[in-house]
Structures are given as C-alpha cells and as structure tokens.
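Okay, handing you the structure first.
The complex is shown incomplete by one protein chain, all other protein chains being positioned as in the whole.
Presenting chain A:
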C-alpha cells in the first residue's frame, strides 16, 4: 500500500501555516516567558547560587526549562490540531478522505513536533544570550529533543481526540505537565531531595526526560542516560499504541 504523500503534505503544510498565522501565540509567547526564567533564575538569582555537579545554576536549568516549553507546546499543538476540526465540524473531510492513520499522524503530529523543535531551538539560542553554555553530546541532545517533541505531540493528539471541550485541552498542560516538569528536576538535582522524595520522584516520567536531555548537554545527570533514553522511547511507543487503538476502534471520531 503506497503512502498518500499528497495528503501528508497537505495536512503538514496546513498545520504549519496555522502556526505561522498565530506566530505570536505559538512561538513568541513561550520564548518570552522562558527568557524571563533565564533572566530571573539564570542571571539574577543564579549568580548567587553554587554550581550543581560543576555546572553553573544558570546553565543547569536550561535543558529543563527548554523541555518545559517543548512539553507544553507539543501537547497543546498536537491537541489543537485535531480538536479544532472536531470542534468546527471540518473533521468530516478528514474522515471521508482516502488517508490512513499513519498519514494522519505524520501530518498532524509531524507538524506539531516540527513546531516544537523549532521553538526549542529558538529558546536554546535565546538562552545563549543570557547564560554561556556548551552542549557536550549535540547529536544526543537533538535526538532527545526530537523524540520528546514527537512523544508529546502524539500525546497531545490523543488528548485532542479525547477532549470534549477546550477546558480539558488546557487543563492537561497546565495542571499535569507543568507541575510534573517543575517537580521533575528542572530547577534542582533530585539528589538534593530527602531520600524518600527521591524515590517518589522516580515515578515522575518527566524526570527521565529532563535528565536525559541534561546529560546530553553536560554529560552529567541524576539518572543513567540510557535509562532515560529507554524511558523516552517507551513513552513514545505507548503513545503510538494508544493512538493505533483509538483509530482501530474509531473511538470518538467515527460514530
């Protein structure tokens, strides 16, 4: 079975165009808010703090803060992309088109992940203005970035299929992803926590993402890099499995 590449391209370009149209909301807003973190925690407070594992505090928080934006933006981009047509009713066209699940995902999730990777790159470049840092394993960093962007765009897509109102679309990034990222070692090393809370923290999936990404930057992390990578791959597979099931059963899309 050949791939309907025209359809993938149509969806992908359509979605990227939507970002371009909402440039301020999609790119500028997260870049500005992340820059504020760098200014406050990196430059201002960071200069008063000791280094963590030999990394200055300002540099230490860069991977985690970048991920914070990647996770929330991937989730909301992925979810809006598919929720909007459901909301306006234009989903009829997607359902009546000769496209497979794989093509729909490539289009929507590919576009959402692309946006996130672009956004992440812009944030990392911006951070360089405030905090000097080097990336020790740039290829790994890129790999983590792309995988995490894809995983959370997929997760967002699932959310967009599941949600029955705009409220749910916003609750998940705000009330689940943001707290888990804050508590996932973005601003601190989990070694700083009491032993009990260190164990609890290991149940937070985002710990593995933040630490894997940070390892790629500085060659040091709280969690073994390969464990982080394995967990990241696992989340991605879980999302792929969930989405396959959703389309197989026609859940919420086809009646």
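To be clear about the criterion, a contact is a pair of C-beta atoms (placed from the backbone, for glycine too) under 8 Å apart; a residue touches a chain by one contact, two chains touch by 3 or more; residues count from 1.
Throughout what follows, contacts and distances are computed from a predicted model.
**Student:** Which of the following is the UniProt-recorded protein name of the chain this complex doesn't show: "NADH-quinone oxidoreductase subunit J", "ABC transporter domain-containing protein", "PadR family transcriptional regulator" or "histidine kinase"?
**Tutor:** Record says "ABC transporter domain-containing protein".
**Student:** Which residue, A:11, A:55 or A:113, contacts the hidden chain when the whole complex is considered?
**Tutor:** The missing chain is touched by A:11.
**Student:** Determine and list the chain A residues touching the chain excluded from the picture.
**Tutor:** Against the left-out chain, chain A lists 1, 4, 6-7, 9-11, 14, 17-18, 21, 88-100, 250, 254-255.
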